[in-house]
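All protein chains of the complex are present and in place, except for one that has been dropped.
== subunit A ==
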Amino acid sequence: MSKHSKFQTALCSRPPRRSTITWAFLPLLHQAEVNASARRSTTSSSRHQSGSPPVGAHVHFEKTVKMTIKLIRDHGQHYRPRMACLKKVEALVIEMQDPKSGVKSFEQKRNATSIPHVIAGQDITAWITSHMTVDAQEAQALGTMLVAYGFIYPLQDPKTLILRPDGSLYRCQTPYFWPAQKWKAQDTDYAIYLAKRNIRKKGILDQYEQERYRKLHKWLNHKWDFIVNQAKEQTRAGKARMKSDRVVFSYQERAYWIVHRPPPQTHSAMDYGVDRLIDPNAEEEKNSYYYRRIIIFRQQAIMRSKVKSTVSLGALVKHTMTYQSHDPFLTPCLPSNPWQTDDDTYWALNMPDVDLPTKMTVERWSYGFYELLRDPRGRADFRLFLKKEFSGENLAFWEAAEELKWGAASAISEKAETIFKTFLAPGAPCWINIDGRTMGLTVKGLQHPHRHVLDAAQNHIFMLMKKDTFYRYLKSPVYKDIQKKAISPAPHNFTDAQLEQNARNRKPGLYPSVTWQRQQKEKVRTTTLIDIKKLMANKLDRQ
């Protein structure tokens, strides 16, 4: 560890990583755009290379480049996400390096230099297994993540960032090169690193590194003198070190850049996706608005009724236990899981327009009123029961209200009028029986119909059906009949040959749009039936 800190002080000739260069945006910009904006700002200049802007136009170039970026891609999000994992990994790696309880390290001779603090892959895995009480596979996965993030780097085969649980050699990365949330690996630093290696020995850069070096040369051309000077300075400073220190430092630096500028066809673990809009490290400004909002919210939270844990948690447990037999991950679904055996029977038996449902489905309807309504087959059965009782208007009203609530905004007033005429107006063909207060509120609201105008009435009807009609349904001959008739499919027992046959005969199911159109036609048919019936009944009454 002490050797590492020596490096930190010795490397003050490096530019600080917190350099406020905005050129990090540059790689986003297409080369043509660079030229276009540069051309706009160019006057005549002496040192003009083809394709790159003249140094004299530097300041103006920066402004136009920035403006161009803002117009195209920058919607203001340029903060890196929180990356809470980094702190935890740092703590873990520090523990690993503890001389007493950490991973045992040794010296390794390599090309006439001796590299200290080398650890073997199998030792890392063993340490993680014992330290965190996990099995070997998980330990290896965790170790691979440590390597992928650059906290540990491999000495042999440095470009493959995985942990090999054998004698492969690794070293812990110095804290200076640990990935940090606050600072992004800068292109300028990358250019300096590539330049250093290029200066030291021409042709040492890989093909992809040469490509990138050339691109950086173009984009950072105006700073190129600075970059080359820095590279030379650092090489010179490095020469003053001992050879083993120099070698170790070169490994560390190389490992850092493999993580932050991954070779092609590999990915970097530091890749986090999209930037965030709000800076996660900034504190929210605590002004009066902030506190007032909290006060309003907390007052409301205090006044809201809460339930005891025994009651609410008991309900959660009960729900899980009730549905346990319906969960294909816990109880095998009958006849067989289509994903496992490639046999569609399970899905065919549970189609919404199936004639006879399975026993499991019918049992599920009894768990709760909403379960019954949610399943189209169950709703159809319930509708049948209501038809026998001549009280189909409640369900019809509930369905119509649902359609209003979830339908298109333009259709609201039209639907509201139809509903009023059919269900709420005095003497309506399907008049629903709700209390006077709700009826008054609803009718008043219908003068200026909006999406939630029927909410109160709908809830009233729903509760009525739930508390009364539902239980009568469960005891009715209609339900008992369907219970008896429901199918109880026997479990499939396919041989391997049959499974192969099934796999070959795999077909995609019906297009959802086809099923949807079928359902819509069915719906139209049933609703018109009700209306006609009621109208006929009314006519007969009057006569």
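By definition in this document, contacts are C-beta pairs under 8 Å (C-beta built on N, C-alpha and C of every residue); 3 or more make two chains touch, one makes a residue touch a chain; residues count from 1.
Basically, contacts and distances are computed from a predicted model.
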UniProt lists the protein of the undisplayed chain, choosing from "Serine/threonine-protein phosphatase 2A 55 kDa regulatory subunit B", "Auxin-responsive protein", "AP complex subunit sigma" or "G protein subunit beta 5", as "G protein subunit beta 5"
Filtering A:Ser101, A:Asn287 or A:Ser488 for touch with the omitted chain leaves A:Asn287
Cross-chain touch to the chain not pictured, restricted to A:His267, A:Lys388, A:Arg472 or A:Lys485, is A:His267
Touch with the missing chain holds, among A:Ser168, A:Ser366, A:Gln498 or A:Thr515, for A:Thr515
Interface residues of subunit A toward the undisplayed chain are 75-77, 81-85, 88-89, 92, 128, 132-134, 137-139, 141-142, 145, 267, 271, 273-274, 276-278, 280, 284, 286-289, 291-317, 319-324, 326-330, 332-333, 337-340, 346-347, 350, 369-370, 373, 402-403, 405-410, 445, 448, 450-453, 455, 459, 462, 508-516
